[in-house]
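Removed: one protein chain of the complex. Kept in place: all other protein chains.
Order as written gives the chain letters A and B; numbering starts at 1 within each chain.
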Amino acid sequence: MRLAGVLFAVCTLVSNCLALQARDAHLAFPNSGKRGIMIGKIDSNTQEMQKPLVIDNSTGEIDFSFAIEARDRPSQVALLLGLPERDLEVVMEPKVTEHGELIMYKFKIDQSTVPKALLYFAQAEEQPLTASVILAKPENHKNNVLASPFKIRVDLDEAVEYRRPARYGAKPEIIHEFNPEPKTAPWKLVQFFIILIALATFGLVIAWMSSGALNFNSVPTNFNVVYLLFFILSIIGFEYIFVRYYAGTSIFDTLFAVLYLAIPSLWLGTKFLRNFGETI
Amino acid sequence: MLRNLLIGLSVLLITVSARCVEGSKTLVLYDERLTTISDYSIMFDSMKERDYKLDFASVANETVTFSLFDGDQRLYDNIVVFPGKGKSLNKHLGVKSLLKFSKHGGSMLTISSPDGLADSIRLFLNQLGIYPSPKDYRLTDNFQEKSDSFKVASSRVENKFIYNSEKESLVFANSSVALLDNREQIFPVLAAPRTSICSGKGDNVWAAGSQAYLIAAFQALNNGRVTWIGSTEFLKDSNSHANGRFVEELVKWTFKEKGVIKITGHDHSHIDGTSYEQAPYKIKDVIQYNIGLSQWNGEQWQPYDADDVQFELKMIDPYYRLTLSPGKKENITRWYTTGDFRLPDHHGVFTFQVDYKRPGLTFVSVSDVKAIRHLAHDEYPRSWEITNAGVYLSGIFAVIFAWIVFVIFFVSTSKVNRKVNVEKKNK
Partner (left out) sequence: MSPVGVVTMSPKRKKAVSSVQTRSGPFPWSGTISRDFTDAFNVSLKAYWDQVKKDNRLKLIDIFCVFLVVVAFVQTSFMVLIRDTFPFNAFLAGFIVCVGQFVLLMSLRLQLVSPFDGISKNRAFGEFVLASLILHFISLHFIN
């Protein structure tokens, strides 16, 4: 019983020693001169930093480094950077340097090396990029570390130039925009002008009658009055045919009508004018 | 006795009808040295139940000969290829014959594993845009119980037309991964876990994370399908308790029992029913377009329901792109209609097109080229219909009326007033 207890204690001690952790994790901004940020220890319980880091036009490089003891050397050390909820993540490899008992790992996150797709979606959806650290050894799944110590917000001035790859799917709808119908004047204005013209016509007839130039002396009193009447009626008839043409009769019907009216009216009209005497 | 015989014969005839739309003659190629074919009996038995005619051929066996083509005619509709050593398949199945097979619309299910992938298959897959990892590169996930045997949730299957279930967990072991091109015709099916890494001898890494894929599919424009699976363990009988349903659905999709649609008919006309032949379309006419779609459910055609079928009216650039709404349902067809829409006010030769390509379904497309004429000389609005022209029209009629009155007065009036003459006479 006691042996079992001792063995249990030893086992838990050993397994705790097997738990991977990184020490002295910190972020440095070599190019932009900003102060570095210390994160400290990274293990399975690491929580996220309060404020996200920012990539903007002035930030050059972000260096993320930490150290791991040589005896705990993990076989898989990687930094996942991306949007895990979208399943869009890129794996970054560290630069490894050995300093005796400690192994230093450094990840360089640079705006130019981060894939444009990540920057584009982070900017478009206004989500920060999640950085997750993987420290893993085989056959050690309980003690491997997958932690997200910090997030990076993308805050660039201009939109990221990224052309989304073509995918099959519904495309945006297009409805044709028609040329606008030509605008017409208001009906009241047109009516006003029609009344103006009607008044002018009325005024014309009045002017004719009041000018003193009208006398009906030339109306022939003999048989020629019939010719006169026919002459007037034929020109009224022609105007009627023309107005009927305007209203929609086909041109061929109109031409036939003109022909039928023209034969008698030309003959009788010339007869009328010839017999009109010298008074014209 | 005769009656029983007849019943038996009719039952046989009914069950012999094929489940695949294209055809069910299948060739299974494997290498005896790497693959024990009896380990996959559950998969092949279920295929035989669905009336596949399977021909097994092992490339290690020198006496076996087979050919895919007889002249230009395909002898097999489907191929299943298991992993093989580098040059083993080159003799029987070179890259050129694979390409020819794919060009003639055949479907393939290729399986590779870290134990090897035949060169011709690898080159063929690279041409499609699928880049499997090389020999001896294994996928490991250190965050699961056993590094190289892990579970992936079936909700991570990316294409709902291939498999649609949230609750299962699929088992992979001894798996390779592939990197994929950004091509529209490649449909990734299952991505590797986030924390996984595919590495080979001496810690060389081929790929890591969720940008690598465990299962990927490709569909050519002639609807021939190629599916690549990264692990032979995935299909084995020993894992069929977890993977069985998914494998069956994947095989169904690859060999065109599933995810197959077709266009059963299309037409367009004026909204009152007059067809184009009776009254050719002119600009600004109101017309409607209808199309019918069907889907194969493994045994028969049935109506296909979707909300993203689009119609395009194009003359080089699309003038209209409308989403069709479902209309009446017929026997095997669901008809979709655009509703009423007005033709553009530009005349020309237009294409009435439906080009329905969705990942996971067969590509269907139909187009109809028709001329749309401009207005004839007597189809413009007449002047009495235009408000502005009223003024000018009244001017013309006023002049005509005044002229008639003028002629009457002119002919009636004498040159000088006779009153003066009379006065003179009287004087």
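Structure notes:
We take it that a contact is a pair of C-beta atoms (placed from the backbone, for glycine too) under 8 Å apart; a residue touches a chain by one contact, two chains touch by 3 or more.
Quantities reported herein were computed from a predicted structural model and do not represent experimental measurements.
For the chain that is not shown, the touched chains among those present are A, B, taking the whole complex. The chain not shown here is touched by just one of A:L204, A:V219 or A:L268, and that residue is A:L204. Interface note: of A:A159, A:L196, A:V226 or A:I263, the residue touching the hidden chain in the full complex is A:L196. Of A:A159, A:A185 or A:L233, it is A:A185 that touches the chain left out of the display. As for the chain not pictured, it touches subunit A at residues 182-185, 189-190, 193, 196-197, 200-201, 203-204, 207-208, 211-215, 235, 238-239, 242-243, 245-246, 269-270, 273-274, 276, 280.
Interface residues of subunit B facing the missing partner chain: 380, 382-383, 386, 388-389, 391-393, 395-396, 398-400, 402-403, 406-407, 409-410, 413-417.
Note that in this section only the chains that are shown with their structure count from here on.
Our note on geometry: subunit A versus subunit B, Cα centroid distance of 26 Å, whole angstroms.
Subunit B makes touch with subunit A in their complex at residues 140, 142-147, 182, 184, 191, 194-195, 197, 203, 205, 208-211, 284, 308, 310, 313, 318-323, 342, 344-345, 357-359, 386-388, 390-391, 394-395, 398, 400-402, 404-405, 407-409, 411-415, 417-419. By the touch rule above, subunit A contacts subunit B in their complex via residues 75-76, 78, 80, 84, 87-91, 93, 132, 134, 136-141, 144, 146, 165-176, 178-179, 184-187, 190-191, 193-194, 197-198, 200-201, 204-205, 208, 212-219, 228, 231-232, 235-236, 239, 276, 279.
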